[in-house]
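One chain of protein is taken out of this complex; the other chains stay put.
As written, the chain order gives the labels A, B and C, with residue 1 at the start of each chain.
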Amino acid sequence: MTEYLYLIPILPLVGFLINGLLIGRIPRPVITLIGCGSVALSLALSLSLFFELKALPADSRMIEQVLFTWIVSGNFHVSMGFLLDPLSAVMILVVTGVGFLIHVYSVGYMHKDPGYGRYFTYLNLFTFSMLTLVLADNFLLMFVGWEGVGLCSYLLIGFWYHKKSAADAGKKAFIVNRIGDFGFLIGMFIVFWQVGSLNFVDINAMAPAAFIAGGSLITITCLLLFVGATGKSAQIPLFVWLPDAMEGPTPVSALIHAATMVTAGVYMIVRSNVLYMMSPDALFVVAVVGALTAIFAATIGLAQNDIKRVLAYSTVSQLGYMFLACGVAAFTAGIFHLMTHAFFKALLFLASGSVLHAMSDEKDIRKMGGLKKYIPITYWTFLIGTLAITGIPGLSGFFSKDEILWKAFSSDYGHPVFWVLGFVTAGLTAFYMFRLVYLTFHGPERMDDETKSHLHESPKSMTVPLIILAALAIAGGWVGMPHILGATNYFEHWLEPVMASGRNAVDTHALMSTSSNAGMEWSLMVASVGLVLISIFVARMFYNKKPELATAWQKKMSGLHKLLLNKYYIDEIYGAVIVRPTVYFSLFLWKVVDVVLIDGLINGVAVVYNDLSESLRQVQTGRVRTYATWFAVGVVVLIAVFMRG
Amino acid sequence: MSLDLAIFVISALVAVFGATMMIFQRNPVASVLYLILSLVGQAVLYVQLGAAFVGAVLIIVYSGAILVLFLFVIMMLNLRSSADLGEPSPPVSRFVKYFVSCLIFLELSFIIRESLGAGSTTSAGIVTMADDSFGSVESVATLLFTRYLYPFELTSVLLLSAIVGAVIIARRATEDELPPQPEKAVGPISQKTNEGQE
Amino acid sequence: MIDYTSASIDFALLGPEIALLASAFLILVTGYVKSLGKLSPGVAFVGLVIALVLSLNQWGNQSSGFFGMVTCDDFGSAFKVIFTLIAILTLLMAHRYLSHKSLNRPEFYALLNISTMGMMVMANSTDLVVMFLGLEIMSLPLYVMAGMARRSPESNEAGIKYFVMGAFASAFLLMGIAFVYGASGTTDLRRLVTDYHYIVGNFKLYLYSGVAMILVGFGFKVGAVPFHSWIPDVYEGAPTPVTAFFSVGPKAAGFAVLLRLFVFGFAYIGLLSDVFWVLAALTMTVGNIMALRQNNIKRMLAYSSIAHAGYILIAFAVGGDSAVSAAMFYLVAYALFNTGAFAVLVLLETRTGCKSDFSELSGFSRLHPYLSSVLALFMFALCGFPPTVGFFGKFYLFSAAIQSGFIWLVVIGVMNSFVSVYYYLRVIKVSFFDQPQQTFVPVTYSPAIIVVLLITLAGTLGLGLFPQQLLDISQSAIFAFL
Partner (left out) sequence: MVPISAYLIVGVALFAIGTVGVLISRNLIVLLMSVELMLNSANLCLIAFSRSQNIMDGHAFVFLVLTIAAAEAAVGLAMVITLYRNRETINIDRFNLLKW
């Protein structure tokens, strides 16, 4: 079977070509068949290859398939080849698996859209690019996929181009990603310059000799690559495009802007873990940026009222976790969280899509409420997703998040401060997610009657993927249970061959020696679960119970229920002291830091360029004599330079 | 002051004077005449430098043919002095233009001064009397038809394209393109392309 | 070793030039006969094809003739092939456009061939005199072609601007050649290289200032800042197929000469690397920044051509074999996708009243999904997106520069290529995403332009996926040099 590896990305490409070339000429069922079928075949192939890989002995689990030599010139050699190893195997399963479910979901979600064919064309192109990205055996091919997914993201954000906000959001995503790509490209050039190859296997083998571990060049290289990752994976300061990207269709948000594409940065860093292991400084920067992004985005998420924006900030925050994991050299934990996050975040987005479907595209959660009884399947799946993301023990999110927190605390590269940041983020996450649940599904029904009369559960093509994803969100984490629970961490063993080379590169001894402190691990785990539960409780107080308390208080003004009143005062005080400031702080971060500072900075760059362009244009007066004068000035300068030389 | 020097000074002054007057005339006819004057001065310098033949060609071809062409065009278009020359550029921009040109002159003359006396063969850069064949018709012709044969042939191509180009640009409009009607232009390819040669 | 000063009058060396000249003559003679006038494009095409075949035939032939005035080598032959291909593509797209605008005169085709011949003369010479003559033979027809639409004030203006600036630049070039001649007593590049100890020892300043002015003269042709200002105006005003020709043909010829002069010839002048460093950085930055705020696609592409010239100039700063072959690769790549983009513009402009403003593209994709996708692809190639050949061109160029340690130049280059994405993408945005202001008049295809589109499309994508062949060729063209 392994000789068919190349078919995994090629199949969606074929789907893209057929749908793209015959756009507008084939009926919808055929589009659906081609669009979903190609991804389904990829998924089947990925699964069989995965099992084949699993059957191999652990240290020979690497299949490299070189299709043809792309460029050879002198010592410069790049092949068009795919690399299947434990890491890319996980990635292709996530991409094709979640991708397939979202394709199916889209059939129901987009069924009324006039751009149905175009949508599936883009989606298949995206799947192709993403698979190329993760299967590439060298940086150059990876960059091809990297640019491809960026392009598809741009096309799909602006899918409803008649909306100005959608077109603007697409543009913003594009510009921000350019900044990231800039870093990636330069970093790639430096790697090539020093190592003489772009092939991952070669780099892993030769980088320790080519770079001085801990030297400034390797740090610069890693940081440049990290700039690329921050752009694609929406980290500080390049995260501003992701919340705006929610202008695209919801399945797109689920697939591209939550489950797969935005994790490409994490994947890239894990892929080049050898390089990062050689630069502790770069790792530290990655960890700091990751931790800060996690808490920063979670804080902003507290005060958002658009259901998709809450989920978007939550995505940014969760990606921060993954980078935190990478930064403390717990690459396995990062990939593990990447996988579980793909399940539950895709689930959450698709469920929110189902909500929007029911709510006639109303996104404001203040105008929802009480949806539980109208769309029960959506509610239950959404709840499962929420429980998973908050890290309720037993669900997938718990295992991955817990591992990251523990590594942040205990790893050689970790620090208790990282743990505290992650810990607080976990609490904030639980709070805003349950706020979302309560405001959307519980409490009074705040929508208008028109919308209310249209409330309905989504069709089967949408609910079935939801149910499957819910199952994955529950069980997906069981492959990576921590040692202290007495289980075997299959996931860690699976990825071990990929990480071994990185550790060998720096010759560290005791990265895995963390299990020695089981008591500490237990207590940290209990603490974080406790915080999550408290946060959920607080959210319940404020977004579910409080309104009832308030009405009760209004009815019984007479003073008989002073106790109740007093309790209410306690709530009030609690709110005034803790919740209100937090919300205001959140609004401050969002309105000032995000929108004004970072956004403004990026827009400012654009404005500066535009103004520069405008003023430079004035030089071009249209008069030949002016041109001749510039010309003569150039001559004078040039002769002067040559005279000196 | 030797005779050589006197001739040099006078003809150099004539050349520079003619050139300067040429660019400041408002009447193009006067400009042409001043340029001819300058060329005559230059031709004398050519002869002094031993390029008698090329100097003669300069007068005959350049003044005799090319500048007459200029005159011819000026007359044909009936350009009076300063018909529509608008307002002069602002002083600052004029200053910049003079300044830049001066810089070019200063740079190049500095280079010439610095290189004075360098080299070996005809050292000190002094014009010495060369053998008689230097600059004669015969030796120029020998060069042109041996080493410079290929470039010489190439000039014929250049002249050909100049003729074709001048004709295609300056010819009067043919009947099919006279009225600038865009609608008409959409028609089939068939065109009377060959009419209307003046 | 070649016998540098071979006196042999070997016309086989001039095969392609003679073929082009003969076809031009034939056009000029038959063009005035009414019934034969229509054949002119065909005659020109046949001439070009013969020239292409003969140029290909010259591959591997390394010899010199005409008293050392003609040097046949693989470097020159490779460029000759590039020129003929560009001319063929131009010819194919010109016919339709010229007919539409009532400009379809036989002389155009004759001038096109003569101009191409001038480029060949430039590429195949190691003598400054011949290079200068080749430049003039190339340029005079170009001036005329730019101003050919005599009814259009813009075209007139483009012609005169190009002419004035071109003649001005020629004067500097000539002065430069005079100074180099004064330093060395020769105009033969090979002798300039072999005698350089003597020349630099005695007449260093003459040589250097001469080289500076020669750089000005050819820098003008390739549009290096600050000698670029004619480009936008001329490109915008000239008839579109002519602009397509301008943006690649003379540029390639200018680069051929510049490569010969400054990478092979005067490479011993250590200063050159720094000068080209600044020129490259300046050229790409100015070109890109000024392109940002254009409203006319032709004008935008004009500034973009300045920017691309800047990328190629990186190779001059870097020097060395890999940089030069990267520059040649880039030139071919650029010729392909730039010509393709202009072919789409030609199609658009053969609708009445279209001037290639950005706003005219709105609604394009809805009426012509394929054609607009093709245009989008060319824009991606111009941005340097993988997997188009534009990406490889840049990648190859930048990696050659990095390997020689020119990191900052590459940083500037990469930054610039990301800025450029903004304005290229605008074409895509307008044609795909914008609401049409008025109804989009449909485009009518012509077979010749479809051929052009197919060739450029195949090249842009095919060479992007399989660049090896072209890379090998561009490398052997360098290794075979003298």
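As a convention for this text, contacts are C-beta pairs under 8 Å (C-beta built on N, C-alpha and C of every residue); 3 or more make two chains touch, one makes a residue touch a chain.
For clarity, every value in this text was computed on a predicted model and none was experimentally measured.
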Among displayed chains, the one left out touches A, B, C
Across C:182, C:436 or C:462, the one contacting the chain not displayed is C:182
Given C:31, C:65 or C:159, the residue that touches the chain left out of view is C:159
Residue list for subunit C contacting the dropped chain reads 129, 132-133, 136, 140, 143-144, 147, 150-151, 153-154, 156-161, 163-164, 167-168, 170-171, 174-175, 177-179, 181-182, 184-187, 232-233, 236-237
On subunit A, the omitted chain is touched by residues 617-618, 620-625, 628-629, 632
Residue positions on subunit B contacting the omitted chain are 2, 4-5, 8, 12, 15-16, 19-20, 22-23, 25-26, 28, 31-32, 35, 38-39, 42, 45-46, 48-51, 53-54, 57-58, 61-62, 65-66, 69-70, 73-74, 76-77, 79, 83-86, 88-89, 94, 97-98, 100-102, 104-105, 108-109, 112-113, 115-116, 119, 121-122, 124-127, 130, 134-135, 139-140, 143-144, 147-148, 151-152, 155, 158-159, 161-163, 165-167, 169-170
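As a working rule, only the chains that are shown with their structure count from here on.
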Among line, ring, star, complete and other, the chain touch graph is complete
The pair out of A-B and A-C sharing more C-beta contacts is A-C
The distance between the C-alpha centres of subunit B and subunit C, rounded to whole Å, is 28
Taking each chain's mean CA coordinate, subunit A and subunit B are separated, in whole Å, by 69
Here the gap between subunit A and subunit C, centre to centre from mean Cα coordinates and rounded to Å, is 44
For subunit C, residue numbers touching 2 or more other chains are 205, 209
Touching two or more other chains in subunit B are residues 107-108, 111
Contacts from subunit B onto subunit A in the complex sit at residues 89, 93, 96-97, 100-101, 103-104, 107-108, 110-111
Touching subunit B in the complex, subunit A uses residues 625, 629, 632-633, 635-636, 639-640, 643
Residue set of subunit C touching subunit A in the complex reads 160-161, 164-165, 168-169, 172, 205, 208-209, 211-213, 215-216, 220, 225-227, 229-230, 232-233, 269-271, 275, 286, 289-293, 322, 325, 369, 380, 385-387, 391-392, 395-396, 398-399, 402-403, 407, 410-411, 414-415, 418-419, 421-422, 425, 429, 432-435, 465-468, 471-472, 475
